[in-house]
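This is the structure, below, for whatever I ask next.
Removed from the display is one protein chain of the complex; every other protein chain stays in position.
And then chain A:
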């Protein structure tokens, strides 16, 4: 007869204790069904607490160490802040339908929700939840199995976001841009969106995040996407957060047969950025292309963590991530491809390329393959290097100054991922953003 092992309860960090406190205060709010979901999520979070370097998936982004305190949950912003957000929006040259959130709150006056295309429905998350929207209630927190503390926190606290539905067979040409502008006060934003693209439908979604350089704030965003059979979605996410901001986002997608997902993430700013994607390929013939680019400076840290779960045959996934690192910035790329038994003829490729512009910059790449089928093609790789001195010389020998030569070559390096963006006006706007950011170095 032995003694049961005694596991001492881990002492909560200040941030964890504060989260528990806030959760206890708001737990009873909302519909009972939602309250159950939130409680289950917070319980799941409480089991592990904030992820830290001992969690393999968070090895290089130790949230427990990074998140020292919890800013208050966002309060409704003042009108003046909403007005200033109008000019701040990224990609203003793109003729997109904008849905604007300021300081974590939906700003209808800044949004353009008139004359929605037939078959398209866009509503704020709070409205969808208040109405008990059936699709929202069915899918939120249920698009894929995600065992992750940051996502669990988002579910427990989700505040505002959108629920978008594109009806079967509908092709929405005009991109829908969700603009999230941080408010003027230090705050924590839990943003949550759900996008359902029904059978054979097609749409472009842009999510852009931006904030004031001087302000300290935390964003925890999550987007769940359901692609029904033959549906297609091009998603773009741009983070241009303030220099003191922390941004953690979770992307969960479920792909039915012959559906197509094209995802591109561009990180242009923020103290700590983490984009994690959980892609569930559930139907045969589905195709996922995931691309990303980090352009970092100072002490910025960006982490792209992907989990590609191939559970159906003849599916494809392509991942290409590029990082341009200056000063003592840091990029992390972790990608895991899982090919489940029966997912024959899977074609999965993953590549991370890093350009180091300074000796102090650092790149960590960790690709993983786990394959349980025998007729598949899977490949991964990563490269880390500096600009080619011979090419710089060649450009300079034609009269181009060194800094401009470096910018041209760096833009060309990032260009490969941007060129793959299908929507032309979005692609041009992204190129311009990248170019502006790189030239600012000179």
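To be clear about the criterion, a residue touches a chain if its C-beta (ideal position, glycine included) is under 8 Å from a C-beta of that chain, and two chains touch if they have at least 3 such contacts; residues count from 1.
Throughout what follows, contacts and distances are computed from a predicted model.
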| item | value |
| --- | --- |
| From "ArsR family transcriptional regulator", "Fe-S cluster assembly ATPase SufC", "ABC transporter permease" or "Thiamine transport system substrate-binding protein", the hidden chain's UniProt protein name | "Fe-S cluster assembly ATPase SufC" |
| Sole residue of A:119, A:186, A:284 or A:415 that reaches the chain not shown, by the stated touch rule | A:415 |
| Absent chain, residues of chain A that touch it | 389-391, 393-402, 404-405, 408-409, 411-413, 415-416 |
